[in-house]
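A single protein chain has been removed from this complex, and every other one stays in its place.
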Amino acid sequence: MEASTAQAESTPGELFREFARERPAAVAFGVIALIVLALVAARGLHDVAQASLNGLTLGVIYALGAVGLTLVYGILRLVNFAHGDFLTFGAYMAYLVNVTWGMPLAAGIFFAMATTALLGLFFERTMWRPMRAKGAGFLQLILMSIGLAFVIRSAIQWFWGSEIRTLDVDVTDSVTFLGLRIGQTELLVVLVGLAVLVATGLIVRFSLLGKRMRALSDDLDLAETAGIDTRRVILYTWLFAGALAGLAGVLSGALTNLRPELGFELLLPIFAAVILGGIGNPFGALTAGLVLGVVIELSTLVVEPRWKVTFGFVALIVALVIRPQGIFGRARAV
Amino acid sequence: MSLPSAFTLEAFTNLGFWSGVLVVAGIYAVVTLGLQLNVGYTGIINFGQAGFMAVGGYSMAILVLEAGFSFWLALPAAVLITMGFGVLIGLPSLRLRADYFAIVTLATAEVVRLVAQNARDLTGGNKGLYCDFEGGSPVCFDDSWRSVSDSILGFVENFWSDPEPLLPLLLVVWATVAIGIVVLSYVQGTPWGRVLRAIREDEDAARALGKNTLLYKLQSLAISALLGALAGFFLALFLATIHPDDYEPIVTFFAFGVLILGGLASYKGVAVGAVLLWTLLEGTRFVELPISEEKTAALRFAIVGAVLIGLMALRPQGMFGKREEMVLGD
Partner (left out) sequence: MVCPCSLGRPGVKENLVKRPGLVLAATVTALVLALGVAACGDDDDDGGGGGGEAGQLDLTIGNLVPLTGDLAPYGPAGQKAGELAVKEIDAAIKQAGVDQTVELATEDGASDDQGGVQAARKLIADGATCISGDYASTATVAVARSVTVPEGVLLISPASTADALSDLDDDGLFTRTAPPDGLQGRALADRMEQELGGLKGKTINIGARNDLYGTGFADSLEVELEERGATVAEKVIYDPEQPSYNAEATQITSGNPDNFVIIDFPETFAKLGPALVRTGNWEASKTFITDGLSSTELPEEAGGEATEGMLGTAPGAFAGDAPDAFDQLYKQAPGPARNLFDSTTFDDVILCYLAAVAAGSSDGAEMADAIVDVTGPPGPKYTFEQLPQAIEALEKGEDIDYEGVSGPIDWDENGDLSRYIYNISEFKGGKLVKVDTVEVTAE
């Protein structure tokens, strides 16, 4: 054995830090598990389970919004501030079908997803692609997306006004299982959302399109030289992101109500999920979105309910400070 | 008397109204000067200016109303608190990538606003802060300012009978803008300023030359926190009240609008951009369109968005910036 320069014995602390670097997800889940156990000890299993169920409804919406946003970022390096308004757009499209035309909510959901997907496509063709061709900078694109957010929101306000509207959903019935209560609409949101998320996960992981999206996300130029039709993949990514955003908007609108600020209010938590999951990582965004929702609701066991959103943001800031690339992000040079 | 809302020459000489617009423009100019230092010169994308305004405004009001400070002591104390807050945020987050840093600053500003909204014992929550009515006579956070303002007006009355009541605030705000422009422009030529510039152009190179880039970035952030605090004071004095709703992210977005309208890396552009943006926004009150008010408001918003998009697409350097300032290097 060659004699090396004197190495200090690895302390448990250093070993842990090494472990944390290698398996961040495991550590994160471990920490959360510990917190949950502490909460169970303090408040009882029922309360914790109920809060987690509540958190899933929130988390599903965050996850749907985050996956779309992160897919776009991964490929185009575009921080899309208009993404929130895609959610709002989807919600109002569903309103059109569900309330104005009186059709069932399911039809509204499909319509919302389809139209928002097309909206994403539209802006890709008319705005983002030409700007990329011009060699637009990061700041330019961000500011453009802010402008786009204003435009979309104003258009919605133009047509529907700023008064609050509701979708035609049942708010009063509820379901009980295992001693936990959940509203009928909330249950619908969780089931639909999870189903779509699982499907999305499968597509991204196993389908050819998914593989190509990940290739572009890794290295756009390399993917192009490898012969992938990047234009097409980019278009599909926007369709995907738009559809997911539209769905998130409808679900959120079903749970609360419709107003022009609907999407923008969700934008920051969605950003939080994107970053916590490692920007550009759809699985990370998915998981982080769900976890964020659950953590926010769990916080109500400790703080008063009106602090729960603040808590979510603080959690984001803390997590970023500890691990800048997010829980699931790869350790890029920061 | 002519029609109040027609698009006439008289509309433009409505002194009281335009003084208000100029004050708001000046407030945005102050806060955007800080943004310019951060974005245009240091290369840090700071989306938290509204948060600094809130910390400044609230600290000042809380010190006066709840800790019994004198207004004149509360001002510098609040500035220090805000700068300290800026450093506190900057320390862990300035080493993040630009896009992460942007989100963290945005999230922090929102946390500040939400704390203001929910820590009701400290900040009054959604009731806002303006006066403390307990005890014999009410104490208001702007009492001292009002006496000074009245004295100034009394002096001005020697030359101009019935002066515009906003005049003192208008003068102070724009004096701050002017001083800010002069000082910041001068500082850019100093070695310190050149390091900031180098950090923006190529941080690794700057670091390789032995510069502690984190320290410089912190200083830049602290200065924009200072300017944010001042803007927060001025807004509080203008509205005569402090409320969480006045510090929503839209304020930061409008500041960015001013920034790019004036052009990156141009301090003078900030002043012009601010006046232009707010003249546009408020001037539309004088235009009568055959559509409902709500649609007009939506239109106003849409125009701001369209201007942002248009500028970025066609003239990203704004009025006074240089095109290369906006282009990506990677």
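Worth a mention:
Order as written gives the chain letters A and B; numbering starts at 1 within each chain.
Following the convention adopted for this analysis, a residue touches a chain if its C-beta (ideal position, glycine included) is under 8 Å from a C-beta of that chain, and two chains touch if they have at least 3 such contacts.
Not measured: the values here are computed from a predicted model.
Checked against the hidden chain, the listed residues B:215, B:240 or B:289 yield one contact partner: B:240.
From the options B:53, B:89 or B:271, the residue with contact to the chain not on display is B:271.
Hidden from this view is one chain, which touches subunit B at 1, 4-5, 12-22, 24, 39, 43, 45, 97-99, 117-118, 120, 125-128, 130-131, 133, 138, 140, 160, 162-165, 185, 188-189, 197, 199-204, 238-241, 243, 245-246, 265-266, 268-269, 271-272, 275, 282, 285, 292-294, 297, 319-320, 322, 324-325, 327-330.
Although one chain is not displayed, subunit A still touches it through residues 47, 50-51, 54, 57-58, 61, 77, 137-139, 161-164, 166, 171-172, 174, 181-183, 186, 189, 252, 255-257, 259, 265, 297, 300, 304-306, 308-309, 332-334.
Criterion: only the chains that are shown with their structure count from here on.
If you average the CA atoms of subunit A and of subunit B, the two centres end up 31 Å from each other. Those residues of subunit A that touch subunit B in the complex are listed here as 79, 127, 130-131, 135-144, 146-151, 153-155, 157-158, 161-162, 268, 271-272, 275, 279, 306-307, 309-310, 313-314, 316-317, 320-321, 324, 332, 334.
Against subunit A, in their complex, subunit B makes its touches with residues 39, 45, 92-93, 95-100, 102-104, 106-108, 110-111, 114-115, 118, 253, 256, 260, 294-295, 297-299, 301-302, 304-309, 312-313, 316, 326-329.
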